[in-house]
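Of the protein chains in this complex, one is absent; all others appear in place.
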Amino acid sequence: MASFHRPKTTQEAIALLAMPGARLLAGGASLVAMMNAGLLTPEAIVSLKDIEALRGISVFADGSVRIGAMTRHRETAENRELHGCFDCLRMAAGGIANPVVRNMGTMGGSVSLADPGADYPAALVALGAMVELEGPTGRRRIPARKFFVDWYATAAQPQEMLTSVVLPSVGPGVGYYRKLTRVTGDFAIVSVALCLTDAGGVSIAIGGCGPGPIFSDEANALIAQRPGDTGSILKAGEILAKLADPVDDVRASADYRRLVIPRLLASAFSIVHENWKSAA
Amino acid sequence: MTMQCVLLINGSTYRAEIAAEDTLLTLVRDVAGLKGSKLGCNQGVCGACTVLVGGWPVRACLTLAADCTDADIVTVEGLERDTIGVRLQRAFGECGAVQCGFCIPGMLMSARALLDKNPAPSLDQIRIGLSGNLCRCSGYRKIVDAVRLAATENAA
Partner (left out) sequence: MNAAALQVGRRLPRLEADQKLSGRARYTADLDLHGMLHGAILGSPHAHARIVRYNISKALAAPGVVAVVTGADCPDGKMGPFIKDEHAIAKGKVRFVGEPVAAVAAATPAQARHGCALIEIDYQELPAVLDPAQALEEGAPLIHDGLAGYEKIYDAGSSGNKCCRTVIEQGDLAAAWRKCDVVLDQEYRTQPQAHLSMEPCAALADIDPAGRVTLWSANQSVFRVQANVCECLQLPMSRLRCLTPHVGGGFGNKMEAHVQPIVVMLAIKSGRPVKLVLSREEDFEIVRGGHPFRFRVKTGAKKDGTLVAREVDVLIDGGAYADDSPGVLAFALRMSCGPYRFMAAKAQGAVAYTNKLRFGAFRGFGQPQIHFGCEQQIDQIAVALGIDPLEFRRCNALRPGETWFGGQSVASNGLKECIDKVEIESGWRRRSALVASPGKKRGMGMGTTAHISALLGTGAIVRMLEDGTIVLNTGATDIGQGSDTVLAQMCAQTLAIDVAKVAVASPDTDGSPYNWGTTASRVTYTTGRSVVAATGEVLRQAKDHASEMLECGVADLELRPGGKIGVKGASGLEVTFQAISRRAHWRSGGPLVGSHTWVYSQDTVDPKRATAIGNPARSGVFSFGALVVDVEIEEATGKVEVLRAWSAVDVGRAINPQAVEGQIEGAFVQGMGFALTEEMVWDGARLSNPTMMDYKAPTSADTPYEINSYIVEAPEPDGPYGAKGAGEIGMNAVAAAIANAVSAATGVRLNSLPLTPERVLRALMEHGE
């Protein structure tokens, strides 16, 4: 039977993480589900519920946003400050699982798990987000692009915990997220995250098609050079499809995922077209 | 290693020796003896275990009891203390939304929370608001009708 702890500060939590078999409890949506299924038997459970510093969404003067690790998906989905390009993350949060689980799951818990079918990774990569980690040796930031290392594996060290996610300011623009699923709230077959700035910036990430989000500077540049051009969008989609490394699973085949990436990308662009000033 | 746990459920206090791994669902059903909340999948997908914690609907099967020591928990058995809850129950009955009944406790809790946050939901908002509660019997239509009826009565 495990021991249970409710630290009041991040430092306390990090110290407790050093215990053998210790696991952090954020929303419980993943941790407790795995415990119930007998896949995980932690020796110590460290609840992050009482740590003030991990909560809340803060908007800074420069337009950047910090989302605390314990922010529930519902809070992210309903936050009005996340507009413009940040809509991408808001839309991603709003489609996770269902309204009840969105009251439980957290930014930190979900991002740390790095499930390739989950929604935040692609959105964070498209937004050029930074992941803030804290460990016994101090704090550091890693770009989201470098954070999702492999299936359920991140660049966090064993005793580091994710404290927040930071969205750098990208200026005005339009953000979009869509995932293709079998039923509402399911993990993604393919997801598309777009961050399109009025200044002409294009940042796309594809989720559900590999160990981490698929991202291509070349694809981004192709579209940035000719905004709104359908040919460029499809070509960009094909580049992304070639970079993708999807698997066959119960949701869809790898072949289908590759096939659908350019099509879903084109569909996404056609939806945001009117709102994307660069394309006008 | 067990520990003392004090939970406030439906306005009553329950004390128990629990393990860290014990879920809120286990506490509600086996310690408090409140069998209304159901175990349907133990993975947080089906919604049969949905209860309110601090007014928000959550999965009792994915909530550790130890994490709830200062929380205000409401289960389906607590709905009778609440006007809107009673209206919902009556509306569900009248609209024919109850078939096998296994999804109903969780569905009522999600519906109760929905009406709290959105007292006049549209049909689409109801459908999406309840999308975390699976029902295999009803096809959802009469459940949506019931929530709409209760919302209309609330407004009156």
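To keep things simple, chains are lettered A and B as they appear, and every chain counts its residues starting from 1.
Just so we're on the same page, a residue touches a chain if its C-beta (ideal position, glycine included) is under 8 Å from a C-beta of that chain, and two chains touch if they have at least 3 such contacts.
From a predicted model like this one, the values you see are computed outputs, not experimental measurements.
Across the entire complex, contacts from the unshown chain go to A, B.
When you scan A:Met19, A:Leu243 or A:Leu259 for touch with the missing chain, the hit is A:Leu259.
The omitted chain makes contact with just one of the residues B:Ala48, B:Cys68, B:Leu115 or B:Leu149: B:Ala48. If you put the missing chain back, the residues of subunit B touching it would be 29, 34-43, 45-46, 48, 75-77, 79-80, 89, 92-96, 98-105, 108, 123, 126-128, 130-144. Listed here are the subunit A residues that touch the chain not shown: 98, 180, 182-187, 189, 250, 252-253, 256, 259-260, 263-264, 266-267, 270.
The working rule: only the chains that are shown with their structure count from here on.
For subunit B in complex with subunit A, the touching residues are 1-3, 19-21, 23, 42-44, 47, 50, 56-59, 61-64, 66-67, 110, 114, 128-129, 131-133.
By the touch criterion given at the top, residues 1-4, 6, 25, 28-29, 32-33, 35-37, 45, 47, 49, 97-101, 103-104, 184-185 of subunit A touch subunit B in their complex.
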